[in-house]
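With one protein chain held back, the other chains of the complex are shown just where they sit.
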Amino acid sequence: MIIYDQLIERLLSEDVPYGDITTEAMGIANVSGIMEFRARFDCILGGVSEAFAVLKKAGTEPEIIYNSGSKVKAGTLFMTAKGTAGQLHTGWKVAQNIMEYASGIATRTREIVDNAKKGNPAVVVACTRKSLPGAKTICMNAVEAGGAVPHRLGLSETFLMFENHSVFFEKESDAYAALEKACSKLPEKKTAVEADSLDAALRAAKAGAGNIQFDKVKPETLKEWIKLIKAEYPHIIIAAAGGVNASNAEEYALTGIDVAVTSSVYWGKPADIEVVMRPL
Amino acid sequence: MIIYDQLIERLLSEDVPYGDITTEAMGIANVSGIMEFRARFDCILGGVSEAFAVLKKAGTEPEIIYNSGSKVKAGTLFMTAKGTAGQLHTGWKVAQNIMEYASGIATRTREIVDNAKKGNPAVVVACTRKSLPGAKTICMNAVEAGGAVPHRLGLSETFLMFENHSVFFEKESDAYAALEKACSKLPEKKTAVEADSLDAALRAAKAGAGNIQFDKVKPETLKEWIKLIKAEYPHIIIAAAGGVNASNAEEYALTGIDVAVTSSVYWGKPADIEVVMRPL
Amino acid sequence: MIIYDQLIERLLSEDVPYGDITTEAMGIANVSGIMEFRARFDCILGGVSEAFAVLKKAGTEPEIIYNSGSKVKAGTLFMTAKGTAGQLHTGWKVAQNIMEYASGIATRTREIVDNAKKGNPAVVVACTRKSLPGAKTICMNAVEAGGAVPHRLGLSETFLMFENHSVFFEKESDAYAALEKACSKLPEKKTAVEADSLDAALRAAKAGAGNIQFDKVKPETLKEWIKLIKAEYPHIIIAAAGGVNASNAEEYALTGIDVAVTSSVYWGKPADIEVVMRPL
Amino acid sequence: MIIYDQLIERLLSEDVPYGDITTEAMGIANVSGIMEFRARFDCILGGVSEAFAVLKKAGTEPEIIYNSGSKVKAGTLFMTAKGTAGQLHTGWKVAQNIMEYASGIATRTREIVDNAKKGNPAVVVACTRKSLPGAKTICMNAVEAGGAVPHRLGLSETFLMFENHSVFFEKESDAYAALEKACSKLPEKKTAVEADSLDAALRAAKAGAGNIQFDKVKPETLKEWIKLIKAEYPHIIIAAAGGVNASNAEEYALTGIDVAVTSSVYWGKPADIEVVMRPL
Amino acid sequence: MIIYDQLIERLLSEDVPYGDITTEAMGIANVSGIMEFRARFDCILGGVSEAFAVLKKAGTEPEIIYNSGSKVKAGTLFMTAKGTAGQLHTGWKVAQNIMEYASGIATRTREIVDNAKKGNPAVVVACTRKSLPGAKTICMNAVEAGGAVPHRLGLSETFLMFENHSVFFEKESDAYAALEKACSKLPEKKTAVEADSLDAALRAAKAGAGNIQFDKVKPETLKEWIKLIKAEYPHIIIAAAGGVNASNAEEYALTGIDVAVTSSVYWGKPADIEVVMRPL
Partner (left out) sequence: MIIYDQLIERLLSEDVPYGDITTEAMGIANVSGIMEFRARFDCILGGVSEAFAVLKKAGTEPEIIYNSGSKVKAGTLFMTAKGTAGQLHTGWKVAQNIMEYASGIATRTREIVDNAKKGNPAVVVACTRKSLPGAKTICMNAVEAGGAVPHRLGLSETFLMFENHSVFFEKESDAYAALEKACSKLPEKKTAVEADSLDAALRAAKAGAGNIQFDKVKPETLKEWIKLIKAEYPHIIIAAAGGVNASNAEEYALTGIDVAVTSSVYWGKPADIEVVMRPL
């Protein structure tokens, strides 16, 4: 994980383009103090390195007690920062906000991962690229903190064929012929195909797909299909996507899928973080 | 509202740094088609201008049927884009993702606004700066599409005194003296003070605060306090913050507040948007 | 105040995109030395933190003796930097130029502030957004160093109605009705209206304006009008703009205005700074 | 001249990061209108192409009647823009501000150029790199509009030896030896040396300098020296710098200098431009 | 393929930060003309879309006759641009330089691809990320124009284990255990392992590697090894890297490899392009 200054400056300057007028007008900008970050609820921390960089850029001296990926209890002090009131206020909300969103994502990710592993310890949870617009790095790091992996980072590095590709062919058979060609052109990648029927899956597998991603297929159906597909294509990867979440992750894991694909980790309430300052 | 290319290029290049290998490998990059965007559920649209700009940059010719702020029924076709399959796929997910997040925010905002107005048609809903990190413009536009206003854009343009400011003074009276001075230094702004007690509010009002922002005070208590405060300071603005949401907005509005401050609009499921392509 | 690297790199790379060919060709790039900055005239320093950041980025070790906002006598040594001749020359002119412009602004600001305070110690000087294009941060910091405040940072965070808004209404009464609505939509802001007559001011005040900004009204007239307006609207803020400068600031302050708005601080000769290097 | 979007977006987004709340709140954002730019005083226009780009980016349809470099009378309409009130207000001040600063620079430049040419039609006016920080392109274009040329764009493309270089040599003769070497290393450039005495100039010329830049030497003295230098070094270029301005440009031109170097064009009041909007 | 303005502005502004002084000083900046681009030698064109964008940004009206990927004969006119001499000169060299480098890469790529296909029509040529620093997009597009695919875009989207990873394990068996775990964590990717012996390859295959990349193994040896590996692991992908070039591509292709990995396409003489202007 590498945190780029460019991102940090962008986030900070959006919030504080010209300084903090409140601490200035109150006449406390140069008073020394400490700021403490505590989890308000049990959670998996996320965004801690990013917040550290924000606080550094704001001029404070931050210290990390628990880093991203740590499971902390409500009330746990996990980060502090020392500096003037002006510096602390400059960094406060941006740091807090990143960590609240990222910890929310990490916590929801971990829950899905834990539930999925109950069904099958070998299953992998992969989070989609439907991450918060403008916060891709933060989200990818939070996903990793939660124990999942990114599904695909974008269009330039993974092959994933959708219905929105097949429609451009006159005949279905043309689409599969094109898929077969595509697979042979990209030998270093596991080419993926979205399917919603057993037949579609088998045809994709036959054409050379390395990964079948079932969209919105119920667990009980999936279980049947996977047996049939793996019998014929033992090395193929099967992923379930569309509606996978914490409540059904275990059930999906039990179907025999290799990968549970989900966007749901990005959505929901940020993890509440208490921020308290004191003079030093 | 102005959409900057810099933002659009950043969002698009994060997802498609070097082109879409799937349409390339499938050999359909140059086939002409149309892409249609439909709401899957009733919602208030958001992010439409931003998505338009993304689709333009991707090389397509987009057309807006319903713009941000429109209330649309499930199934409504609200935008189309024409182009090659390569161009359509390049813009697809980024455009969709922005609109899903923004429409989610706009829809939740509108719900709070509508509920608050039931309690008091004059009440204003203001959304905080705890917006998605990196998506400030998109969020502010979505808030406006939903009928609310931004609470404060950042630290450089509004005065808002918190407990985290007062702690830097030895005595409470010093803090209020500083507040009084600050108010006189910033005559062009309505200086705001966060309070959690009637006493704190009255002292802030006496010091010249133009805006009292009550944090996590229950509606019934708030009602009492507002009466007492407004009796003495009829021009003062009262805002309620901390836990205001769609379910209690009406009740809060009935307390006599001028402003309901909320972050809850940013959190929750994005509005689902169906994207279908067809050859042309 | 926070100085962003992005600004510093932009300013420095504009001047030194690929290194300093003079020190290179002279063969002294690696000789150690010290560079000293002295005020050539009495002035209020500005831009010192920005120059510090420039000198740091150029590779030198700068040291600040007097910071922005300090009143220094002609000849005062206020900053030094140690480094190789190559580093010193790389940072020299960019650092000097920022400080000369900013100190000019700070000095002119302080003069207006001092003169205005002679008329009325409570008056606030606010500097407009007609700052040097591309140097907003530097200008805002210089204004603060001079003892004034920014008037408005831009269009997104303050409401200020001009004649150029009213012309879009068919009848004057429609404009005031719209103003009234606007004020109620933005309760957290002190809405401002530019006026050039008593009647316009009173109508704006009646519509809910929190701030009347008189444009190019003579002090003696202003004095009369303010009395009449404040009698009816004691909480309203009155600002004078258009032609306020060091020579008339006291006279304007005596009229009873709360705020003197000026752009004149940005214009004029930069404060001359002598820069001398020596080998070490 | 080429105007980069990056610059235009930076200037515009500094002023309007999230839209114009005044036209929004007044409910006129979508009303169509026209905006007219007129010179308030006789001036040389500057910044017109840059303002055009700003107005375009703001969504309006601008039209140029007189471009940068044109000499216009007070009251002349030189540019218009059509668009919605929202678009017009978005672009207004940024466009106006660029043109006011740039026209001020162009006008002062032209005055110096005209005066210098009275003394000697062949003399060239060169403006230094002490331009407004962050506005280098705008300033260079304004200088050109005024009829002068840039002196040096920065450290990477011109050789200019100052006292601050010589101090790094133990003996003066070492400095001149280094200069001689430097000149032979940079045959494609006219190497320049700042001098304040005849002796220094002659030694620099002997070492191979192609350009002697006299700093703060009085015209009558300069005249004598130039005769002596040119007698020996007929191809050498002589520049006068330090205190050259409109009032003494003619006198300096009469001394026989080839180039008058000045920073004074950047300093002074921007050219006043009237901006009026009307509905359409 | 999508061309970002940000890249185009960066390349153009590096070369032309403030306009072209030659056409300005010659007084021809506004004369209309046409510029023609012709291949000096037979080549595969590359960079044409990028050059088109550069020429557009420079203000000209470019027209593409043959696009990237086209095989053209020496002397072929493949692009023109109309505009003023100022605009044409602004875009000339940057456009030409991009196309010369990119066409050089595309031509060398095509040669390797053609030779490799002689050995085995199914073999895929993959070009490494050792592309010209700062020109990744241009290089990736040129590689595609030449008929190859990118090998890996970077560290964030492909798994490739090197000796420089194994050294961090105490025992070799620990490294393979870690590899096995890694493969199961990344089911959606074809994990790759660099090997230089048959034993290493077999152990990696056993651990789950989807792709064995042999480094600097001679064709005759490779042929033997591939037979043995594919016998046991028929689905595994075998790549040859390290010294693959146009002269040995056919021989490598005959070994049974699936992928020929090369960096050599980036190195060598750019394809010469003749640029001629004429007035119109």
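The chains carry the letters A, B, C, D and E, assigned in the order they are written, with residues numbered from 1 in each.
The rule is short, and it goes like this: contacts are C-beta pairs under 8 Å (C-beta built on N, C-alpha and C of every residue); 3 or more make two chains touch, one makes a residue touch a chain.
Bear in mind that the values here come from a model prediction, so they are computed numbers and not experimental data.
Touching the absent chain in the whole complex: find that residue among C:Ser13, C:Asn67, C:Asn120 or C:Asn245.
Considering the complete complex, C:Ser13 is the one touching the chain left out.
Looking at the whole complex, which of E:Val123, E:Ala145, E:Leu179 or E:Ile238 touches the chain that is not displayed?
That would be E:Leu179, which touches the missing chain.
Have a look at E:Lys57, E:His89 or E:Arg203 and name the one touching the chain we're not showing.
Per the contact definition at the top, the residue touching the missing chain is E:His89.
Could you tell which one of E:Ile21, E:Leu77 or E:Leu254 touches the chain left off the display?
That would be E:Ile21, which touches the missing chain.
Specify the residue from the set D:Ile34, D:Ile65, D:Leu202 or D:Ile237 that touches the hidden chain.
Result: among the candidates, D:Ile237 touches the missing chain.
For chain C, which residues lie in contact with the unshown chain of the complex?
Against the left-out chain, chain C lists 5-6, 9, 12-13, 16-19, 21, 24, 57-59, 86, 90.
Can you list where chain D touches the absent chain?
Listed in rising order, the touching residues are 122, 124, 126, 149, 151-153, 156-158, 184-190, 192, 210-211, 235, 237, 239, 258-259.
At which residues does chain A meet the chain that is not included here?
1-2, 4-6, 136-137, 140-141, 144, 149-150, 153
Criterion: only the chains that are shown with their structure count from here on.
Could you tell me which pair, A-E or A-C, is linked by more C-beta pairs in contact?
A-E
Just how far, in Å, is the C-alpha centre of chain C from the one of chain B?
Computed from C-alpha means, the inter-chain centre distance equals 31 Å.
Give me the residue numbers in chain D that touch at least two other chains, ranges are fine.
Residues 5-6, 14, 16-19, 21, 90, 136 of chain D touch two or more partner chains.
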